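A single protein chain has been removed from this complex, and every other one stays in its place.
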Amino acid sequence: MRRVYCPHTEAEVREMLRAIGAPSVEHLFREVPRELVRTGAIRVEGGLSEPELCRRLEALARENAAFGDFPQFVGAGSYPHFIPAAVAEVTARSEFSTAYTPYQPEVSQGTLQASFEFQSIVASLTGMDVANASMYDGASATAEAVLMAHRMAPQRPAVVISSALHPHYLQTVRTYASDLPGMELRTVPYTASGATDLEAAEACLEDACCLVLGYPNFFGVIEDLAAAAALAHEKGAYLVSTTQEALALGLLKSPGELGADVAVGEGQSLGLPMSYGGPGVGFFGCAQKFLRSMPGRVVGETRDERGNRGYVLTLATREQHIRRERATSNICTNHALCALAVAAYVSLLGPRGLREVAARNVRNAHYLAKRLSGIGRLRFFGPFFNEFVLERARAREIWEGMVQMGFMAGVPLGQWFPELDDCLLLCATEVHSREEMEKFARAFEEAAGGGA
Amino acid sequence: MRRVYCPHTEAEVREMLRAIGAPSVEHLFREVPRELVRTGAIRVEGGLSEPELCRRLEALARENAAFGDFPQFVGAGSYPHFIPAAVAEVTARSEFSTAYTPYQPEVSQGTLQASFEFQSIVASLTGMDVANASMYDGASATAEAVLMAHRMAPQRPAVVISSALHPHYLQTVRTYASDLPGMELRTVPYTASGATDLEAAEACLEDACCLVLGYPNFFGVIEDLAAAAALAHEKGAYLVSTTQEALALGLLKSPGELGADVAVGEGQSLGLPMSYGGPGVGFFGCAQKFLRSMPGRVVGETRDERGNRGYVLTLATREQHIRRERATSNICTNHALCALAVAAYVSLLGPRGLREVAARNVRNAHYLAKRLSGIGRLRFFGPFFNEFVLERARAREIWEGMVQMGFMAGVPLGQWFPELDDCLLLCATEVHSREEMEKFARAFEEAAGGGA
Amino acid sequence: MKGVVGGLRGGLLAEPLIFEIGGSGRYAPVVCEEEAGGDGEPFPLQEHLLREGVEGLAEVSEPEVVRHFTRLSELNFSVSKNFYPLGSCTMKYNPVVNERLARLRGFSELHPFMHPSFCQGALRLMWELERDLAEIGGMDAVSLQPAAGAHGELAGMKIIRAYHRERGDGRRKVLIPATAHGTNPASSALCGYEVAEIPCGDAGIIEASQLEGRLTEEVAALMVTNPNTLGLFEREICQVAEKIHRCGALIYMDGANLNALMGVAKPGDMGADVVHFNLHKTFSTPHGGGGPGAGPVGVKKELERYLPVPRLIERDGKIVWSEDFPESIGRVRSFYGNFGVMVKAYCYIRTLGGEGLAETSRMAVLNSAYLRKRLEQVLHLPYRAPSLHESVFDDEDLRHLGVSTLDIAKRLLDYGFHAPTIYFPLVVRGAIMVEPTETESKRTLDAFADAVAAVVEEAKTDPDLVKAAPHGTVVGRLDETRAARRPVLRWRAGEADRDR
Partner (left out) sequence: MKGVVGGLRGGLLAEPLIFEIGGSGRYAPVVCEEEAGGDGEPFPLQEHLLREGVEGLAEVSEPEVVRHFTRLSELNFSVSKNFYPLGSCTMKYNPVVNERLARLRGFSELHPFMHPSFCQGALRLMWELERDLAEIGGMDAVSLQPAAGAHGELAGMKIIRAYHRERGDGRRKVLIPATAHGTNPASSALCGYEVAEIPCGDAGIIEASQLEGRLTEEVAALMVTNPNTLGLFEREICQVAEKIHRCGALIYMDGANLNALMGVAKPGDMGADVVHFNLHKTFSTPHGGGGPGAGPVGVKKELERYLPVPRLIERDGKIVWSEDFPESIGRVRSFYGNFGVMVKAYCYIRTLGGEGLAETSRMAVLNSAYLRKRLEQVLHLPYRAPSLHESVFDDEDLRHLGVSTLDIAKRLLDYGFHAPTIYFPLVVRGAIMVEPTETESKRTLDAFADAVAAVVEEAKTDPDLVKAAPHGTVVGRLDETRAARRPVLRWRAGEADRDR
């Protein structure tokens, strides 16, 4: 028997059995009923050697069109950004990647301090008082924010949520909220600007614990958070802001500055590859008042007996380990290594670099929008970050045609918004050169077969 | 001024100048004559940002046919072998890669112990008593071996060297030896077996300090080292064995066992990528009697004041740091990180794995030789490891034709051996599947336009 | 003699926060191409939308960033460095080739909305992984969407809820044994369930007899972990399952401990209707200091239609996503799950194969049995039934010395080992939960057992040494009460260097 990742030789196995006093390895499983063992064998393909495995996986990888091999102008919650090599250098350190959750702080200061740095970065970017050590992704972070608002204001069971939110986020909130007693989800439409209809929101905020907006929203549009906050607060609800493109926070006013009570989102843009949609990293910031109602792990600063500064997991009484069914969330394993990547990326760029990249995103997206506006028309007039919605008859067909020509022309919106069936959501970031945008625009023209 | 890898801000530069008491940075260069400064500016292309740099280098890399994209059956001193991912995992650790030569042993036990392990591995593989911590490559290691033999027997100024040695090795020995008083290089021919003509060697060993053979030699042929050793020793010369394909030592009798006094070679096959010919790693093993005449760094075991085992650079009195012009060699920086890769590779495979891979090389090369022997003929009848010489009229043309068809059919030997102008040196290793060899053979048939 | 205890010496230095390192005005690296769109034109967004700049971020150079995090990494213990017998966490070797393969551009630089024709490689990998996990768990269908174990539990309990709801059944209770991991009750609560705890009897397992009187029409499910967190195989699981099913309830099986049973016995065969897998435990993907992981959820045929959307289906010889499952519980997150983690688990399965996975479980149990044998000579073992992949000791024999589980754990750090899981499961007072995994050698197990014996000896001869441990770490025992009482959860400019 060739053992791949287990070091034992047959002689050692025998020696260990002798020490245990067991006649065989099978004997160790004597508590398992025979009838279960009879059908226990697994039939899966395996036994590949390392070179065979590499061949297999390389072949599978080649069947996928990696960014760069296939010009793409798609965002919609997962963004192509340039990641400095130093980020992977840091996250590939096996001291970080092969550690468990830092349950023994004295030998986990690396992870703990990096998490504390991540929390500080999230708090700074969102303009919030505090942040946790990460969530799974932007969608589940949004759902957890809604649950928290609900916990904080149980007497207000409704949740008012923008329909211009990323559809996956909205669907996730729906799933999380679906079994909570009395919780009712109300979606509000968007206007011709592409922003959430705040008037419509006002009408349904009466008994709501929170109003949830995307910032920027799914259409790339920069919502008027200040107005939304004023409205929500007037009605006694919290404002939850969720950001699917975290890079925007390097340039736009922070949700906190605009009055949001909770600011969550997806951090993939800040140093993580798209990786077919995961792992990214959810972030969760909020005002001080939510401190003991927050979901997820938090790292806090403290001292050792000699007065040295150190970091520990703290406020554990909120968590399932201790509180079990009364915990603020069920989350246990989070996305710590991804949070580390964010901390490294943001530190490499600094406030100036972040602003510079974010501004470049704005410029490129607007350049592309302008370039395409002869072929289609901008569906919304609101200010946008690095995504915009282009309307053009037969959008879905054009999109298919573009794929055949070797371009991803954004994502067709009809699948989620029947009323936007002729619309594509397009994105340009700093990785798109002007030349590539030109090429893309020409191909688009061709695929569309002429003017708008 | 944007500084890329220097952290200073303008304010810091000013602050430091103030502390120094210098009016400007230029002032610090006041000892440099003005006329030099006038022409000091450098005109080289630069200022690429990281993404631009990546694009540039990726484009350059794409212009090269990497192994795997372009079927290749070439060895000739640089071999395609499968390298387990664990090797790079280890050598990429920045503690290893960004350290200097271990001058402070107390904080360099990582490098030192790994070097000690490498030395032990080299000694085991070559069957020698001792080994040094690495040389630049197989060619310079061979040259250093010749110089050492010369030092040990200065009264015997001639060096007898096989013409079936890797031409680069031979040329390097020639360069190294060219200015040494009285040293005379005598090459001996090879026979129809592809092995060195030992009778011819005998004739010129009279006043020679050493006889140098390849094991296996450049043609892949396994020399009769035992006979050569007997011969050399009878004449009072040392036998130097040099191995360009170190994997062979996992299967073949060791040079030491066969009577060699010095066994050197190239370790690239044991865990290093081909990297267009470098860096590989030279290895240098020898009998105990050469201990204090060896070139290069050696690591030795010792103790600290509390009796703990530790490792240090030792026998430094041989070296240029101390002995300056009387040093045994001028080498200072060697190939320590490559030696680490060898230590990791050999440890991963172990003696069984090495033997298994080496045997697979033998099988594949013989399979290919047999397969091609209908089209060309084997030029030599001696036993071979993973390379062999195929003779076929218009070999060079066929080779060019194969390149156009997308195959590297070994390397044409005419460039070094006019008498072998119709010969190709072909190689197959464990990375070549039977299917690939079949494909290659069919293409070869086509390029050759039929039978031999 | 602090710092030279237990063989530990060393060169670790505390590291300042990244915010305390830089200087304001450091130049950031440029990550943009030279040519931009619309350069020269006025900036497209109005001033009032823009912030002044982000306060409180570090301004540091690349060399400083790399050094900072490299130094931080040194302050971490990791399974790449030494034995990490953290019970319930399955800290096995993480194959490095799998890391490399997950980074292949065709995987890592793949957009989740890529046209299905151009990501068949990724889709096939997921398709095969779904089927392999189903086979391993004895289930009929799998969703790879959940991001971690607890997330799998959420999806699974939602499925159970959807199942009952569809039958008009308003069952409100979930039975959970006291040995269960905290995520089990928390996930149930998140699905609106009430939790009814089954206390832990002398045998440490659920006895079929314990269900008497508990199996009302209110019971929606039993959540069970097998082997449970005491490392004990739930011997009566088949009888228990039968009773549960007979009352119309379902079985949720927490698969976190599957490393004990692969190729030996399948959850599906034990009666589990829903099970989740921890790819970051059993399937060797690294834990990352707390994720990302992946917690796929598997179900039996009759529950398949409730699985999260989107799901993979075959259409015209291609694998594509479909949302067309009207009874689905919906999504539990964006996109399709932690794909990067799935690649590694896929590699692991393809490397080991069915027989290799079975051998994995056999060796994991052998290692645990061997280590238990050695440790029970020095530690008290509250449940003496044969255990599988882990075993749980406690501090009963040490309490009279004033030495607690926490002290033993901290002192083990000085010996260069990570501590076992402590104070879990809750049913054991002062629990010390040891899981060695199959990738550790006998030599390592012996060294660890020797260290535990030495610490126990110290507890007897020099208890204060143990109670003040650790001594050889970069910081000493940290004040957790202080952290919780006056929470400092972020750095703020101005408060910098408060007390350094």
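As written, the chains take the letters A, B and C, and residue 1 is the first residue of each chain.
In this section, a residue touches a chain if its C-beta (ideal position, glycine included) is under 8 Å from a C-beta of that chain, and two chains touch if they have at least 3 such contacts.
This one's a predicted model, so the numbers in the text were calculated from it and none came from an experiment.
A.B. asks: Quickly run down the residues of subunit C that touch the omitted chain.
C.D. replies: 1-4, 7-13, 21, 23, 61-64, 66-67, 70-71, 74, 77, 80-82, 93, 95-96, 413, 416, 439-443, 472-474
A.B. asks: Which subunit A residues would touch the chain omitted from the figure, given the whole complex?
C.D. replies: 2-7, 9-12, 49-52, 55, 84-86, 88-89, 94, 107
Rule of thumb we're sticking to: only the chains that are shown with their structure count from here on.
A.B. asks: Using only Cα atoms to place each chain's centre, name the chain farthest from subunit A.
C.D. replies: B
A.B. asks: Based only on mean CA positions, could you tell me how far subunit A sits from subunit C in angstrom?
C.D. replies: Those two chain centres are 19 Å apart.
A.B. asks: Centre to centre, by mean C-alpha position, how many angstrom separate subunit B and subunit C?
C.D. replies: It comes to 46 Å between the two C-alpha centres.
A.B. asks: Starting from the mean Cα coordinates of subunit A and subunit B, work out the distance between those two points in Å.
C.D. replies: 48
A.B. asks: Note the residues in subunit A that touch 2 or more other chains, in rising order.
C.D. replies: Subunit A, residues with two or more chain partners: 50, 82, 84, 89, 92, 94, 431.
A.B. asks: Show the residues in subunit C shared as contacts by 2 or more other chains, in ascending order.
C.D. replies: 22, 26-27, 29-33, 60, 62, 66, 70, 95, 97, 99 - these are the residues of subunit C that touch more than one other chain.
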